[in-house]
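Before we start, here is the structure in question, set down as structure tokens.
One protein chain is absent from this view; the other protein chains keep their places.
Just so it is clear, A and B label the chains in written order, and each chain counts residues from 1 on its own.
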Amino acid sequence: MSAMSPETILRVDELSIVYRTDRGDVRATNDISFDLKRGEAMALIGESGSGKTTISLALIRKLPKNAVVTSGQILYQHDSNVQDVLGLSRRQLRSFRWNDCAMVFQGAQNAFNPVLKIRKQFEDTARAHGWADKTAIRKRALSLLELVRLDPERVYDSFPHELSGGMKQRTLLALGVLLSPQVVILDEPTTALDILTQRAIIDVLNDMQRKLQFSIIFISHDLSLAAEMADTVATVYAGEIVEIGGVDEIFYRSLHPYTYGLLTSVPTLEHAQDVLQSIPGSPPNLIAPPSGCKFHPRCSFASDQCQVDSPPLQLDIGSHLAACWHKDRLLASRKEDA
Amino acid sequence: MLHDQQPLATDQQPPAPNLSLMTARLYDPLLKVYRNYTARVFLQAIITIWVVMTLTFVLVRLMPGNPVDVLVEQILTAEGISYQEAYDRIAASFNIDKDATPLDQYLQWLGDLLRLDLGTSITSPGTKVIDEIARFLPWTVFAVGTGLLISFVLGIFAGMPMAYYRGSKLDHILSFFSSFSTGVPNYIWGLLIIIGPGISWRWFDIGALRGTYDVGLTPGVNAEFILSALEHAALPVFTYIIAILGTWMLSMKSSTTGVLNEDYVNVAEARGLKERTVISSYVGRNAALPLFTQLTISIGFVLSSGVVVEEIFVYWGIGHLLFQSITVRDYTTLQGVVLLLTAVIVFSNLFADLTYGLLDPRVRVSGEK
Partner (left out) sequence: MPESIIELQGVYRSFKTGRTVVPVLQDINFGVNKLEFLCLVGESGCGKTTTGKIICGLLPPSSGQILFEGQDIASLRGAERRRHRRSVQIIHQDPYASLNPTQTVKEMLSYPLLAHRLVNGRRGAENRVNELLDLVDLTPVEDFVDKYPHQLSGGQRQRVSIARALTTEPSVIVADESVSMVDVSIRIGLLQMMMDLRDRLDVTIVFITHDLALAKYFAWDGRIGVMYLGRLVEIGATQQIIAAPQHPYTKVLLSAIPEPDPHKTRSKQHIQLRSEDIPRLTELPPGCSFHPRCPWYVPGACDVTVPQLALPPQAVVDSEVACIPLERGDELVLHDA
């Protein structure tokens, strides 16, 4: 791989992770590679079980006990210093977590310790990373709570159960950027929230990112959210990135039949009837994945080659990469439809 | 529970008054008391105690023999006087009205009880039951309390690693011990201690450990007395610890296992908190919470199950008093002790219920509403 440009903050390089289970090894991610730039918002989209959550957990080394990283590196560049996250010592890892890379998990409903006030949980976090001054912590926390459009004083002195779901989610976002991390990982940041609360969270996130300049990796099955927030979109299928590119490239000129299939299965609010289609079949079993291209059993473009050879992730135009033998046929068929 | 209810329609006519509403108004004050949670559970507690006491009253009188007969037997064999003579003498020295029917006795006793008067002992006239209890109870509280607290703390600290290293050798060993400890009743543990270290191996002199402190010492705040008291309590306390420890360990293990799966623990680790902080404030604190309730409830349970243990070690606590009063059929003392044990069990449950909120902020707030 090429040398890391100073603009790159995080590089995932040929990362493969296996879950050891009683039924066999689950190949959760396979040769995943991507670069995340400073200030960039990248969306990992894919269905449940596609491996997108595994990737995000690997970034902060919070994989379940039965997970084994079989190959690859996660390089983190900070002050022209490059470290492999997978090689960090316990002490280094503890400091890397939240200080450099914060992760906002899915379901903020349960993300806070129910018996501690929000204040205590902000203080715990700051102190674990060397902040001693309580007033300084308070000042920073209140300004962040204000940034996420909450009543700072009231929320800071609340117990978690005194906050609504949307408020908890926003408080968690504020806690996420408490230590000014370079990278914030968001796992399904709006799932299970009400529509109007989702809108508030999206607006708050955009606002925060503009002001605080961190990079975002967010994981979602919601294509609309990716369309709205992402600079770069990566489609994950069966543990592999099958397509990655700028948000416009992915949405308007997708080169992988799976990405295209997802796009044509999502209803819109446009003032015309949607013509939608499901992708036939269901996601593959990752203990014994299909040969060749893992999408071939569900793909209408599949040929004999697809059953045998796994297509490499190849550069198309600009920064747009896709792993498909039949990009041209897909593009041609879309022109016909249009 | 959800109940059907007339809708609260601001824009609708109020429903016409009906019969059920009017009857409801009649019972309103009573309903109000019943709806108040605290009042309701107190009422339930009192009723429970009354039912148990009435059953006890009946049951002790159904026991074969009576206090007079027990002593008459003794005097007959010792002094060789006629039955009638012995009977009259004993009856005269007793604090009972021979002609009172059981119903009279019951009403009399209930009336006294309402004035918080437990009456006087039948077999030793002039001794108030309450004084007897006051003499024996502190020793039981001391032994049971120490045993309970030590086992609780040990159990919490042993239960957490069991959950953290689930499936490991450590977990298997500790789990085996816990099941053993829980499965074997405390009096069996007591007997094992007496037979093993006490009699077979002679690690200590069982005989000298009778009672609650060495003969000849005067109770007071002096080193000699305190040391002696500790020494005498050591075996019952140790028995309690061994017998209850397993319960705490298993409870803590399952509670910790649950908490370890909670999102907030995961998030705490992702926040880069020190391991110590996560274990104590995030895992430990939440996992131990439900155990405090259990602790309060178990006070009553251990107190009553300690009766046999005290008798085994000849430790003069409330259990010893209970045994004695059964032997001589001292109905009033017996009733007094049973009342005490029942009240402790019922009220410790009640207390656990009402104080849980002090520990868990989630309950605290909804309780205030």
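The criterion applied here is as follows: a contact is a pair of C-beta atoms (placed from the backbone, for glycine too) under 8 Å apart; a residue touches a chain by one contact, two chains touch by 3 or more.
This structure is a prediction, so every number in the text was calculated from the model and none was measured.
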Of A:16, A:95, A:110 or A:224, the one touching the omitted chain in the full complex: A:224
Sole contact to the chain not displayed, among A:6, A:130 or A:267: A:267
Candidates A:279, A:293, A:306 or A:324 - the one touching the absent chain: A:279
Touch with the omitted chain, as defined above, among A:9, A:32, A:102 or A:200: A:200
Candidates A:21, A:66, A:164 or A:291 - the one touching the absent chain: A:164
Residues in subunit A touching the chain absent from view: 47-48, 149, 164, 166, 194-200, 202-203, 221-225, 227-228, 247-248, 251-252, 261-263, 265-271, 273-274, 276-280, 282-283
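One rule holds for everything that comes next: only the chains that are shown with their structure count from here on.
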Whole-Å gap between the CA centroids of subunit A and subunit B: 55
Subunit A residues within the subunit B interface of the complex: 60, 62, 93-99, 102-103, 105, 107, 109-116, 124-125, 128-129, 159, 161-162, 172, 175
Subunit A partner contacts - residues on subunit B that touch it in the complex: 262-264, 266-274, 277, 281-282, 285-286, 289, 359-362, 365
